[in-house]
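Take this structure first; my questions come after.
Only one protein chain is missing; all other protein chains are in place.
Entry: subunit A
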């Protein structure tokens, strides 16, 4: 055992990423969901005019696509978050998390890597899709929205890990969790009561895009609160996840 080799940190992260990519590519459902996460925003961008016509004809709503655009932006976050959360649940079910905790990287390091990766993929994807959905949006807002969608991706992953006991429960919970995709629509109601929706992280994208003409909070403050709510959820879910792991 003399030929020990030290791997530089960036190469170590690359190995982890490669392993995750292989792991996903060998599970048909995880692979399908990952690929599908790209499709909804593309479809939305392609058919938004048709959607507006449909809204006008059937509901007398002139710009239906405007109300649904934030939901289209959030869909990849929910799908990619589910993939990331499901991988973490699998790590807990198959005891690999236990083995990871006995390495110098540790479970906190591994959670951080997985969540940052999920956030980067979710946010990165939004970078492209937001140009399709909101082509005239200022670049500063696009960057902030990418950050929010990234945070939303990590939040979905952690909610699954924190609240589901196993993969089966994770599947059931994800159905309930997916309702969050529709929460931005709450921001379309012209009433201050809608701000109660702000306890849910996904609500804030609707508020930022000002789905209602009645505004109660300036956009800059909305963005600030949105990041705060996401951080609170992330911290709470991380705490519950770690406690849950310690009681295994």
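As a convention for this text, a residue touches a chain if its C-beta (ideal position, glycine included) is under 8 Å from a C-beta of that chain, and two chains touch if they have at least 3 such contacts; residues count from 1.
Basically, contacts and distances are computed from a predicted model.
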Worksheet item: UniProt names the one chain left off this complex as which of "ATP-binding protein", "Phosphoesterase", "FXSXX-COOH protein" or "AtuA-like ferredoxin-fold domain-containing protein"?
Response: "ATP-binding protein"
Practice prompt. Would you mind spotting which of A:60, A:104 or A:136 touches the chain that isn't drawn?
Written response: A:104
Practice prompt. Spell out, residue by residue, where the missing chain touches subunit A.
Written response: 1, 3-7, 11-13, 15-16, 18-19, 22-23, 26-27, 94-96, 98-106, 109-110
